[in-house]
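Only a single protein chain was left out; the remaining protein chains are all shown in position.
A, B and C are the chain letters, set down in written order, and residue numbers restart from 1 in every chain.
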Amino acid sequence: MILDSAWVVAWLTAAADAIAEQAPTLNELDREIGDGDHGENMNRGFEAVRAALGDGAGGSTPSEVLRAAAMKLISSIGGAAGPLYGTAFLRASDAVSGRDELGSRDVVELIDAALRGIEERGHAVPGDKTMVDAWSAAATAARAASESGGDAREVLQAAAGGAEQGAASTDALLPHKGRASYLGERAVGHRDPGAVSTAVILRAAAEAAA
Amino acid sequence: MILDSAWVVAWLTAAADAIAEQAPTLNELDREIGDGDHGENMNRGFEAVRAALGDGAGGSTPSEVLRAAAMKLISSIGGAAGPLYGTAFLRASDAVSGRDELGSRDVVELIDAALRGIEERGHAVPGDKTMVDAWSAAATAARAASESGGDAREVLQAAAGGAEQGAASTDALLPHKGRASYLGERAVGHRDPGAVSTAVILRAAAEAAA
Amino acid sequence: MKKLVNDPRRFVAESLAGFARAHHDLVRVNASPVYVVRSTPGNGKVAVLSGGGSGHEPLHAGYVGIGMLDAAVPGEIFTSPTPDPILAATREVDQGAGVLYLVKNYTGDVLNFETAAEFAAAEGILVRTVIIDDDVAVLDSEFTAGRRGVAGTVLIEKLVGAAAERGDDLDSLAGLAERLVASVRSMGVAIASPTVPHSGRQSFELAADEIEFGIGIHGERGRSRIGMARADELTDLALDAVLEDLPRLPGERVIAMVNGMGATPGAELYVVYRRMAERLQGIGVEIARSLVGSYVTALDMAGFSVTLLTVDDGLIELWDAPVLTPTLRWGA
Partner (left out) sequence: MKKLVNDPRRFVAESLAGFARAHHDLVRVNASPVYVVRSTPGNGKVAVLSGGGSGHEPLHAGYVGIGMLDAAVPGEIFTSPTPDPILAATREVDQGAGVLYLVKNYTGDVLNFETAAEFAAAEGILVRTVIIDDDVAVLDSEFTAGRRGVAGTVLIEKLVGAAAERGDDLDSLAGLAERLVASVRSMGVAIASPTVPHSGRQSFELAADEIEFGIGIHGERGRSRIGMARADELTDLALDAVLEDLPRLPGERVIAMVNGMGATPGAELYVVYRRMAERLQGIGVEIARSLVGSYVTALDMAGFSVTLLTVDDGLIELWDAPVLTPTLRWGA
């Protein structure tokens, strides 16, 4: 499949499906080191996006669809994840504006922009045990795949794999941001829910392109 | 032992010991069909009596000691049992006033007076599943023992046995007075705590005379 | 369930001590015998006194103050106070105009207040007693101890207290209280049992899907054990029981109360109130005033009760009259 606006719609729809399915797991992870609502929040957000896309919102370019989704996420997720994912998708939209189809380099820039957006909004850096760990691992893997000549689909596969590794890497980390940071040592050994939802979303992106 | 004021003191002391020991059982019975405090209430009352007797309160005749105990019970038990047992001991005191030693007929009158006092205060009749069932069975047994020539000690034994049977008889009864009456049918099969505490107190009277 | 207590036998005394420190501007707590009086005695008015077992906080001590109770006499947990503290409080608050006892209908309370009233009369203090029995869960027949006094007690204490502050005499206050008792009904539901401090045991065990319907405020089991249901269904059950029993005319006005049993958060009580208000609107009963919160509790029992009191303009005026107590405050 070519990565046009239809792909973004397919991605967001696949993400909505996957988040709905994973919501209980995300709630449970958040219950361990947060307040137990991450799955609830993400599900509310992506169902809102799904509904908006159904109403033909979105647009004719990837950038327009991503912007429409960002707005929905900001206005429906709430909590910490809402502004963070909202900013991520806004920046991703900016990064690919004007293009009708995305190539491998565009995908790298899309993910990079999302990562930078989250870092700027939340002031977290890799290693703080947040979704940033998943996004940054995804960005690194995506860039590597693209530089070694991978096509857009391969870059998305790499990003998804990177995000999953980044999420897994949070188990060992001491939290420095978000609610988990209240627990300090007690949070070590637990996986960050936002990093996991990031991996779920990027895996959906890869599958939508497959 | 002759039934003089020393016997009343011995009786009340034995009753205080027995109530203290039975308090958890009485709480438990009351938990089933009341509010779970009967043992607590009776224990508070008889410990107050014990303390008063220790301070040399009481007096030189059975009647005086019984009156002192009645006052303590009224001012320390509270709940339904307080005024009822208080009245019982007041009337018992009146019934034997003036005598230094009690014979079998005096014992019968003492128990009769206590029963009538409780019935007048609480408006319960035998069969209502209250302490009245224990007192009335005790009174009947005491009268029978006295009429068949039993001495005071034998009359007290009979009263104690009667009270125990009266208490056991409450199991099958439908409650018409006190908290248990709120439960109606749900209280059937449970023993009335006040009837049990009555049996405990009258058994102590018999043992103090033995 | 765990509790914030030290020695369970000192629970009532220590809680009152904290209450006294927190509200010394409004009330004075007498340590022995235990009773609570307002710090500024109303001059020359009839005194309104209530009391009963502890464990129902803020009832009754939380309602002592200007425009409500002159004295509250708390007993041990779920145990009526003995006559002594009732008598001592009566002596302190009587100003010659007499004292009105508002007594919840429990054998223990009735007998102990009766005894205190006899002693007070012997001392020449005018005492009238009105028995409150608003709980429709209990069959009101000669084969029971009669209906229990529950959440409606707060409404009666507020209205009668306002009339006393206004200067009504003892007989008219007793008459008012009796009219109020005739026009108030309550029904309660428990979704979790309380635990009595001295026993540390739950008063009754409930499975995750069971509740007690028609409970009192002492951890007694209820009229029946039924399955857990949605808030709206539980509200309907309780409200229907009240409506069936409340003498009323369509188009009439009520004070509507949703009372929490001690461990139920306010947010849940508003879910119940929402349903009750919709239902009443549906049958043309106007809610003139409302009260939603944990006002008459049973230790840490979870659940709620609904109470309706039919009112007219005169009663609404009394309801709106200034009240200044640790728990209820308005207009002052």
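Throughout what follows, a contact is a pair of C-beta atoms (placed from the backbone, for glycine too) under 8 Å apart; a residue touches a chain by one contact, two chains touch by 3 or more.
Values in this document were obtained by computation on a predicted structure and should not be read as measured data.
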{"item": "Displayed chains contacting the withheld chain", "value": "A, C"}
{"item": "Sole contact to the chain not displayed, among C:Ala47, C:Ala241, C:Ala302 or C:Leu315", "value": "C:Ala302"}
{"item": "Residue in contact with the excluded chain [from C:Leu126, C:Ile226 or C:Val271]", "value": "C:Val271"}
{"item": "Contact partner of the left-out chain, one of C:Val27, C:Ala163 or C:Ile211", "value": "C:Ile211"}
{"item": "Touching residues (missing chain, whole complex) on subunit A", "value": "24, 27, 31, 34-37, 40-41, 44, 74-84, 121-122, 174, 176-179, 181-184, 186"}
{"item": "Subunit C, residues in touch with the chain not shown (by the definition above)", "value": "1-6, 11, 14-19, 21-22, 54-55, 57-58, 62, 191-192, 208, 211, 228, 230-232, 234, 262-275, 277, 287, 290, 292, 294, 297, 299-300, 302, 304, 329-330"}
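As a working rule, only the chains that are shown with their structure count from here on.
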{"item": "Chain contact topology (line, ring, star, complete or other)", "value": "other"}
{"item": "Subunit B and subunit C: spacing of chain centres that average the CA atoms, whole Å", "value": "32"}
{"item": "Centre distance in Å when subunit A and subunit B are each reduced to the mean of their C-alpha atoms", "value": "76"}
{"item": "Rounded Å distance, subunit A centre to subunit C centre (Cα mean)", "value": "55"}
